[in-house]
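The complex appears here minus one protein chain, its other protein chains still in place.
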Amino acid sequence: MIIVMKENATVAELGRVLKVLEDRGFKPRPNHGAQRTVIGIMDATGDDLSDVADMPGVDQVAPLSSKFKMVSKDFKPEPTVVQVGDLKIGGSEFVVMAGPCGVESTDQLLSTARQVKASGGRVLRGGAYKPRTSPYSFQGLREEGLKILAMARQETGLPIVTEIISPELVPLVARYADILQIGARNMQNYALLEDVGKERKPVLLKRGLMSTIEEMLLAAEYLMSGGNTQVMLCERGIRTYEPATRNTLDLSAVSVIKRVSHLPVIVDPSHAVGHVDYVADMCRASVAAGADGIIIETHPDPSKALSDGQQSLTLEAFDELMVSLRPIANAMGRTMIEPVGK
Amino acid sequence: MIIVMKENATVAELGRVLKVLEDRGFKPRPNHGAQRTVIGIMDATGDDLSDVADMPGVDQVAPLSSKFKMVSKDFKPEPTVVQVGDLKIGGSEFVVMAGPCGVESTDQLLSTARQVKASGGRVLRGGAYKPRTSPYSFQGLREEGLKILAMARQETGLPIVTEIISPELVPLVARYADILQIGARNMQNYALLEDVGKERKPVLLKRGLMSTIEEMLLAAEYLMSGGNTQVMLCERGIRTYEPATRNTLDLSAVSVIKRVSHLPVIVDPSHAVGHVDYVADMCRASVAAGADGIIIETHPDPSKALSDGQQSLTLEAFDELMVSLRPIANAMGRTMIEPVGK
Amino acid sequence: MIIVMKENATVAELGRVLKVLEDRGFKPRPNHGAQRTVIGIMDATGDDLSDVADMPGVDQVAPLSSKFKMVSKDFKPEPTVVQVGDLKIGGSEFVVMAGPCGVESTDQLLSTARQVKASGGRVLRGGAYKPRTSPYSFQGLREEGLKILAMARQETGLPIVTEIISPELVPLVARYADILQIGARNMQNYALLEDVGKERKPVLLKRGLMSTIEEMLLAAEYLMSGGNTQVMLCERGIRTYEPATRNTLDLSAVSVIKRVSHLPVIVDPSHAVGHVDYVADMCRASVAAGADGIIIETHPDPSKALSDGQQSLTLEAFDELMVSLRPIANAMGRTMIEPVGK
Partner (left out) sequence: MIIVMKENATVAELGRVLKVLEDRGFKPRPNHGAQRTVIGIMDATGDDLSDVADMPGVDQVAPLSSKFKMVSKDFKPEPTVVQVGDLKIGGSEFVVMAGPCGVESTDQLLSTARQVKASGGRVLRGGAYKPRTSPYSFQGLREEGLKILAMARQETGLPIVTEIISPELVPLVARYADILQIGARNMQNYALLEDVGKERKPVLLKRGLMSTIEEMLLAAEYLMSGGNTQVMLCERGIRTYEPATRNTLDLSAVSVIKRVSHLPVIVDPSHAVGHVDYVADMCRASVAAGADGIIIETHPDPSKALSDGQQSLTLEAFDELMVSLRPIANAMGRTMIEPVGK
């Protein structure tokens, strides 16, 4: 259930409502919007709260939408803006996250990070722990990779996003990363969701490659019901019968999520299409679809990348892409920072 | 095989090559580009043409890409621009086609057509023959519908696109329509493709909702090998496991097709997403993905539409959409005509 | 609506009910079951027939299930048995149809037909008109192929099933074939369904490779509402993301259809799995899933087949398969004829 307070409700009225709810054993979660405060209650029914509806300052008591609770716009009508240092994701700025699939060496990462920064990228991506389909593939540099990421952050000032592949790694990765990424294969790894939900770091939750939008929202519900409200959703392509692209980028997911949820939406065209030829087109389409940002793969020498080289942009191609994104972002009423390097 | 002529080859040299090929029983198809002429030969092998490579004016003899021939950029490197009266599709203008799913009455179509025109739409769509999953559903006004479409063209000057559902209807529909539409269910109806291939009217070929991009290109090959080169390809969503949208709009198909084919690409977001809430977002994304145009459903009163009401924009929403498309088209380096009605 | 007559209703009572219905402009379609007669009325509502419920001999008047009418068990509770000469399909016998993908020559077809007959096959399959994805592929021997099929029938006594790919071919193919096949690509070719619906020959309707079970039943509804009640449904695999098989055989479709429809169900494992290694396993599974028969590809020399060689059984492998099917059919309470050639 949700309790919607009146626009002119006083803080004292809110306090009394919260007190009554706590006294009955509920854990009320207030969301303070610009115009009103909405209080969410997870396990209550209408019967439990019939008298609360008559309390001063209360506008109405209403059920939450059946499936989604904390991720829903019913619960929090205003868009969530995730704060990463000075950077705001989900606000008016269109945010580009970029970097290599995997951290391979200090040189590789630093040269990438400098170009990402110079071209106007805002977050540096790079995998230190790689979930691989085969046990015999390159699994990442692990903690060594995290250290290289931290070094690149120190030099460029770019916050870093990197993947967590196991609950036991949460404390370690959280010590280094600014944004914790949950990968597509782990979208329904509930033990991991619960542990990341207890952190207070921003999370980038990737859609499973054959998960429905509803399942992604329910996975976000795991994170939020654990207490972590800094959640970003990431569309990264779904598995279909079409072989021309690695997966099929489902840009309509951006539109669907924006209508039911307040969470920011990021698009990952690199993993979706799987081939560098189609990445730039899909980045531009993501802006116009209404996404809050993109996350893309770029590498100083894609032909030598240890993973996903065929879908990585060169640093030059990345810079060209950034130039082409700005006018579209502006046409959509969004800002992008000017390139630093020019 | 293709024979690529030198840039400075003379008309006489070209004529001699064509003569030699015809004498051997081939049907050479020259494509005159701005810089060079390329001659396509369907059934030849490299052995057949080894001496032709040495003829004056010939640059090289090369195999066509294995699967695609006439639809391929190897065969015709320059983009095809389809001409419909004064309108050019596939050139610098981003073209909007709009109208109701089915023609229902003179009033319904005329009021729609006037708004399409006023808002800057360039082609009027409307179904007279409707392929329906159930034999008990509304099947369209048939020839009466074609007459109403012709009336709307006369008043507004908008060319009309309408679907052909059966080979026997080709002569009748071709008499009324400016663009012949082959629907998704009929993309592999080869009898229909062959008959439409003999016409010289522009064709809008929709991707089957179960078809790969390669299969769509091969269906276009049926049309082109029949002699009709005025072919446009239409992405309209594919069937996936995701239930939030009617189908999944595969915008990466625009990018894929543009790399292998010279044919214009049109996107139909209305049928893809199946719900009016997501149509405008996907129209904007289509522009930025690099499509040459869109085809969308609009209706004076969607709640009363006999088919597809839930995915039809009101005329007001259509006008608002058009306003939002122009800056994105401009950001992509494309033009759109100014609204007539303002 | 359906009108269910009482078990002891007389012919005269039935006649009076039919007369009343016809007088009101309906086209009543009586189905005479072993125990009762059920009359179907396509366009009526409960209001139209409220007085009919009180007529002598009438048990009840009830709505048809919303989507399916003539294909539904509500309309005809007893299984349809399709009669092809002496052969009954949909009764207690498990029926095997076999032959090459395409008719290539008299020798190829006759040697196949003899082995099909000798091993206990009941129907000879073979394509004379081939719908091909590329216009440059082998399109079949056309009428010459039909003549060879007829010759094989004359020698072996096996009835023949062959595909119709276009409405204009219906009269010609119907003159030669015992069972008219509608292929997967044409399952929603409504012009073709309507023309075949007017024939009185048995039809084998193949599921579109990305069609739902409901859409297949509605396509059968087109055939039956046209007057052709001799319809068999064929599961032939659906398009999924799994690349190990050509398509994914959906054997649960057999189970689903058997619960809603009275029509016989045939399974085509050859096209579903696309590789000879998996065909025999899926034939055996089809028997145990409750199918009424299978249709499979066999060829004297698969390595030389002009189409689908990789999924065709050799004649020896076909014979071995037949031996393995009989005990499973018996375990399912079904019969198979003994091999003629042993």
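Should a chain be cited, it is by its letter among A, B and C, assigned in written order, with residues numbered from 1 in that chain.
Here is the rule we use: contacts are C-beta pairs under 8 Å (C-beta built on N, C-alpha and C of every residue); 3 or more make two chains touch, one makes a residue touch a chain.
Predicted model, so just to flag it, every value in this text is computed and none were measured.
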Chain not shown: contacting residue from C:105, C:212 or C:314: C:212
Touch with the omitted chain, as defined above, among C:151, C:172, C:285 or C:340: C:285
From C:234, C:254 or C:321, residue that would touch the chain that is not displayed: C:254
Touch criterion as defined above, residue of C:22, C:242 or C:320 at the omitted chain: C:242
Chain not shown, touching residues in subunit B: 239-241, 243
For subunit A, the residues touching the chain missing from this view: 42, 67, 69, 131-136, 165-168, 185-186, 188-191, 208-211, 215, 218, 221-222, 225, 239
Absent-chain interface as seen on subunit C, which is shown: 210, 212-214, 238, 240-245, 248-256, 258-259, 272-273, 277-278, 281-282, 284-290, 327-328, 330-332
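As a convention for this text, only the chains that are shown with their structure count from here on.
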Separation of subunit A from subunit B, taking each centre as the mean of its C-alpha atoms, in whole Å: 37
Distance from subunit C to subunit A - Cα centre to Cα centre, in angstrom: 51
Residues of subunit C engaged with two or more neighbouring chains: 210, 239
